[in-house]
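And then subunit A:
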Amino acid sequence: MLTFEHVSKVYDGNRIAVADFNLDVKAGEFIVLIGPSGCGKTTTLKMVNRLIEPTAGAIYLNGKEIREQNPVALRRHIGYVIQQIALFPNMTIAQNVDVVPRLLGWPAERRRQRVRELLELVGMDPDEYSDRYPSELSGGQQQRIGVLRALAAEPPLILMDEPFGALDPITRENLQEELKALQAKLRKTILFVTHDMDEALKLADRIVVMKDGHIVQVAAPEELLRHPANEFVASFIGKDRLAPGLELRTVEQVMIGEPVTVRPHTGVAEGVATMRRKKVDTLLVTDESGRLLGAVSIEELNRNYQRAHQVQDLMARDVPVVFEGTPAREAFDLIIQEKLEYLPVMDREGRLKGLVTRTSMVNALASVVWGDEASA
Partner candidate 1 sequence: MPWLPWYGEMKQVLSWTEFLAARGSSILSATGEHLLLSLGAVLLGTLIAVPLGILLARHEQVASVVLGISGTIQTIPSLAFFGFVLPFLGIGVVPAMTVLFLYSILPILRNTYTGIREVSPAYLEAGVGMGMNRRQLLTWIQFPLAFPVIMSGIRVSTVYIISWATLSALIGAGGLGDPILAGIHTYDAKLIIAGALPAAMLALLASWSLGLVERAVTPRGLRQR
Partner candidate 2 sequence: MDRVLALSWQHLSLSVIGVALAAAGGIPLGILLTRYRWLAKPVMAATEVIQTIPSLAMLALLMMLFGLGDTTLVVSLFLYSLLPIVRNTYTGLLGVEPGLLEAGKGMGMTRSQLIWLVQVPIALPVILAGLRVALVTAIGIATIGVLIGAGGLGTLIWRGIQTRNNTMVLMGAVPAALLAILTDAGLALLEQALVPRGLKKKAVSAL
């Protein structure tokens, strides 16, 4: 319902704020624009309600080019929430929320209803809050009202420019949760600017990463985390978030990617030698296509080398495994509960992809606690 076509903004002939911005926003989507200071995210946002006019390109809202519409009328149908909150201090809460309906000429009764409705939506008692003044409210409450003010006239699109930036972290988190809940209920189309990656990951349906006026990547949060388009995006996301925490990691992120493997007919002595050479205590036995057949540990080889000739004689065949994409947590739980030494990771075809060992488990934990320098 909102389309950007080759939108750009250039100042004074050569300062490029936004360059060739193309995006298609579907109704009900929560889009977050994120990037370092000066990347053009706020400029882009402000071009939608024409607080800033593009130097080139076109923006279509529900099919109509916004430049063909009267800017004042346009803005009355787009919600706008800014970082400074800016509830008008000379108006009561009700009057503040009421502003756009008043501008649109709604009858008094309808406006009153709407104010009640909205206050109740965020759990603020209308009788208590309607006649208060903004200065009597905390920052968090004020910004809640700020959001309600943007919703009052039931606009199809809401623009938010770092709306929670001026609040303390705890309030910020609360409001983020509330916004998420509100969005789930109302399904508005939202264009949200922030420089806080956690906020973006939490709220967005799709994230648009910008740098120096250009779009670098557009992706859903999980996609962005899994496949950052380049070094910049990866570093912007931050290593901590790429490996956000054990809950969100999958086994691929904690496994050893190239475990030592041998063919089934490998001799026992050779197996021991391989283990010594590669400094591992387990060998995984795979066939030519990489399919996992079994696993053998050094203790088993040492204990039984006289009896056996080939590793396949000593290997354990019913090795517990996990598949790709399993949450790392599950793998760890399995290791601990079943007292396993290791846990191979397989793909759907049964091919070996990696190995989770107690060591890799410890490394993963260390990297979460102390950052990547701690992991080997």
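One rule holds for everything that comes next: a residue touches a chain if its C-beta (ideal position, glycine included) is under 8 Å from a C-beta of that chain, and two chains touch if they have at least 3 such contacts; residues count from 1.
How were these picked? Simply put, all candidates are chains of the complex that A comes from, given by their letters.
Keep in mind that what you see is a predicted model, and the values were worked out from it rather than measured.
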Out of 1 or 2, the chain that touches subunit A in this complex is option 1
Contacting residues of subunit A [partner candidate 1, same complex]:
49, 51, 72-78, 80, 82, 84-86, 88-92, 99-100, 103, 133-136, 149-150, 159
